[in-house]
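Just one protein chain is left out here, and the rest sit where they should.
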Amino acid sequence: MEKLVALIPLFPLLGFLYITFFGKNQSKGTAGAIATALVALSFVLAILVFTTQLHGAHATFVKVLDWIHVGSFQVDLSFVVDPLSSLYILFITGVGSLIHLYSIGYMHDDEGFHRFMSYLNLFVFFMLLLVLGDNLLLLFVGWEGVGVCSFMLIGFWYKDHANNDAAKKAFVMNRVGDLGLILGMSLIFVQCGSLNYNDLMIGGSAIGHLGKWATLGAVLLFIGAMGKSAQFPLHTWLPDAMAGPTPVSALIHAATMVTAGIYLVARFSDLFTISEGASQLVTWAGVITAVMGASIALTQNDIKKVLAYSTVSQLGFMFAALGMGAYTIAVFHVVTHAFFKALLFLGSGSVIHAMGGEQDIRRMGGLKSHMPTTYWTFLVGTIAIAGIFPFAGFFSKDQILAHAMENNTVVFALLMLAAAGTAFYMFRMFYLTFHGEFRGTHEQEHHLHESPKTMTIPLVVLAIASTVGGFMGFPHAIGHAMHIEHALDHFLSGSIELTHSHMSVATEIALALISMAIAGMMILFAYNIYIKKATPVLEDAEINSPLHRLLWKKYGMDELYDNLFRKPIDALSAGLYHWVEQKMLLGMVDGSGDAAKGIGRILQPLHNGQIVTYLLAIIVGLIALIFAL
Amino acid sequence: MIALSIFLIPLLTSFLLFNSKTGNAAKTALTSLILMLLVAIGGRVATAYGLTGTLSFPLISSIGFSFSLLWDGPAFLMVLLTIIAGLGIVYFSQDKEIHSSNRFYGWIMMMLSAMIGAFLAGDALLFYLCYEWALIPIFFLILKWGHGEHLSKVTMRFFLYTLFGSLFMMLSLLYVHQSMATPSFDMSAMWAAGKALTAGEQGWVFAGLFIAFAVKMPVFPFHSWQPSTYDHAPIQGTMLLAAIMLKMATFGLVRWAIPMTAVGIAENGHWAILLSVISVVYASFMALTQKRLKMMIAYSSVAHVGMISAGILSNTDQGTVGGLFEMFSHGILAVAMFVVYAIIEKRYGHDRMQEMGGIRTAAPAFAFLTFILVMCNVALPFTSGFVGEFLLLQSLAHYSLVYTAIAGLSVILGAAYMLRGFQAMFLGGNTHAFEALSRNEKNILAIAVLLVIVLGVYPHSLLQLIQNVY
Partner (left out) sequence: MEILHNVTINHYLGLSTVLFALGVFGMLYRKNAIIIFMCVELMLNAVNLALVSFSKMHGDTDGQIFVFFIMVVAAAEVAVGLAILMMLYRNRHTTDTDTLNDLKG
């Protein structure tokens, strides 16, 4: 059964090739249906593969092709099926096929529809390679591949250079992380002699040969993860990536690609466990990102930007969990987050669709009556991310908080703060969008409508998943008391070492209640401001208070990087080109040529062309020679 | 015999072309190249069944100089590259207006012959002769068919600089040669004699060899002849230089420098690796500031070659094999990138990237193919650029992780300048009338892209082939 895994990435690849080369003749409906069906087919296979892992997990390797064999360097195109990868392929293909379906409706009027569907297929292919590869190099193939797809999809509307700039920024910043990953791979290969998971961790323990290099290796891998998963300080590309069409934001920049970093760290949990320093770094990067993302999201008015910063912040939560050794919990949060964040993005897409491209929540309001399905599903997503029982986000987030409480009080306090912020900004956005008076133009109001079925069906499915998805990871202590197993933990234990929490039932319940109470307070707070008092949101020019402005300007990170890296590098290369390249090096070469010419010119008068002079010189020389001898 | 015929076919073709009318020059060259391809592949297969492809007969026995050609994996790989790149160059230019085309193609064929001689040479003196001989055809190609002001100055600079550089190689080879009891330029004798030297001597021998190769590759700070030469040369000349000629130098590292002076490199060759690494970063910075496409490609080529040099010099299996693989990949990529340049330059009349835009709207297939080539240039996995570059970085990491990190900066900078250029030329809304690609142009790009991807997804066979002798 596991052999089928080789087909899972194949289907989306076929979809990409088919639509790219033969798609022009197909109608939009057919092309969309093919793309969606192929991913759905992969999903079915993924379920089959997943079920093989349910009963007694064991890692299986499926080799497809010899790849790079050079001396001791042996890497194949080969897949691994184990709990971690099978879980990942399950939600990648699952959420992926829903978003494909959604895209048929969302992108229907776009002239680049075929191109869009083929890119999405290609993305799914690379994402599946990333998680299925049985070695770091194949992971890197997927890693870079999704980066390129992300580049193509962010800059999908390529006629506007703002989109292209965002795409380029995403790619280049990701490459900063990729360099870390390359170096990490190099270090691991040099020290351990293999890049295969089987040798490193699953079958053997070669990763231990890193010895004193373990921390460096872990940090380098984490730098890769930072780039891909938008962790501080490499997070600034993700909000800009919202320039792409909304399904892209949902699939790539919320549900799947950005969680590749978590996959990487979780996959190398053996390495991070032995390196205390790297784990600390992961925790703090996560915490800083979580707080920073949440605080910026408080002030953003673009519906997608709010969600983008929310994603940044949630990814921070996941990394904080990873750093504290709660690998399974982080993966759990990845899965629940994939559900509710994809739901929220698709919901926002539905809103943008109805608003005719408008993304500013200050121009929305009162959409509830116009688009009920979107409203209710969006509400589910909002509650889920805010962390209210029994929705999915509650379970995963609460377990991260529980781990933090056990490990480090400061981390716990900061994460709690970020969680509170999350509840507030999500409901702020929710109220501004769906409640109150409509604040857009008449034309827009006239145009408001519920989205077509292809778009609402994925919303409903994801809403259901966001509601019940959390039960796969019931909190330990309470679960133990109620004889409910933490299904996910148990399942993942085939791939990842578990770290058990030692919390008592009472503490766990208390924590859950406290965090829900805080979330509830924040929701009421938002309700009070935006519904009851109906405080209007400040226009951009009116933002005066320094703190507000700082947050609204995203801590000035973009400008900082511009001044710290882009401009100096451009100036440096221009300066090097002018001074070193043109003046110095070329000057030296031409200078040596000129010097030869100059010496010639000094001696030139001797050569006057009069044969007599030469003869005289010969004879005088001869006579001189005779006398000298 | 196989090696000899592959060496002779282009040479005879060039003589034939010099003595013929201009009519069917391109066709003749193309036919000859296809013949060479068949002989090369057929010969490779025949070798697998036991036929000897090598050849050696003494020419000047008093100094141990013999005309000896090898036919092993690396030699075959480089010959294959020469033929494929040559095919690309001739195929691309067959429908172009070229004055005195018989002599033009004659020089090209002679150049190919010289380079094949250098790749196949199993004798140090023969290698040196072919290495120098290749300069003559390209000199005339640039001088007669080049363009731009200061053409003669640029050509002379190129010629003298590279000729001067090679003298150091001759000194090194002669030093090794005179250290033998019975002098011989034969490869195995040279290797053995080189190994017998002390580490200090090897360091000096290596220094001479490396300076010669560094000028040709080129490596910082010996590269200053290159950008202006690429700029002034006819596009076919640029392709010859970038795709094949500089590979003589990197190949020389693999074939001569490493086997003779491995100890010397390890103990006294640190500076060469450092220069190569600096070259990678420096050239990337240079590429970043270029406004013109041709110059950007030229500098990006310097960056790639620096990587090849650094990887090879770190002297591991991955470095050698990765270096050879990257030479092959870069050769194909260089031809393809300059074809892209030629296509754009022909339609715009200039190559200032910032003054273009929106080509993608007018020519989506062209944009698609170019994008894949750009991705190969930034070493994206599943393109041939990645396999080579990763192996090279891997090899460098055995030497020093810090150097790997510095050279790896090109991963970031490469993406920055390549995408910046791609965006400026292909994306954006403003459109300029863009004549559709001719069938030849489309074919050559499509084949290059196919090669690049096939080699990226399934490099196994080629890698095994390269390792045939190692």
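Labels A and B are assigned to the chains in the order they are written; within every chain, residues are numbered from 1.
Methods note: a contact is a pair of C-beta atoms (placed from the backbone, for glycine too) under 8 Å apart; a residue touches a chain by one contact, two chains touch by 3 or more.
On a predicted model such as this, the values are computed, not experimentally measured, just so you know.
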Neighbouring shown chains of the undisplayed chain, as defined at the top: A
Which chain A residues would touch the chain omitted from the figure, given the whole complex? 600, 603-612, 615-616, 619
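One rule holds in what follows: only the chains that are shown with their structure count from here on.
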Centre distance in Å when chain A and chain B are each reduced to the mean of their C-alpha atoms: 38
Quick check on the complex: what are the chain B residues that touch chain A? 156-157, 160-161, 221, 223-225, 228, 282, 285-286, 288-290, 316-318, 321-322, 358, 360-361, 375, 380-382, 386-387, 390-391, 393-394, 396-398, 401, 404-405, 408-409, 411-413, 415-416, 419-420, 423, 426-429, 457-460, 463-464, 467
In their shared complex, chain B is touched by residues of chain A numbered 65-73, 137, 140-141, 144-145, 148, 151, 155, 158-161, 164-165, 168, 171-172, 175-176, 178-179, 182-183, 185-187, 189-190, 569-570, 572-574, 576-577, 581, 585-586, 588-590, 593
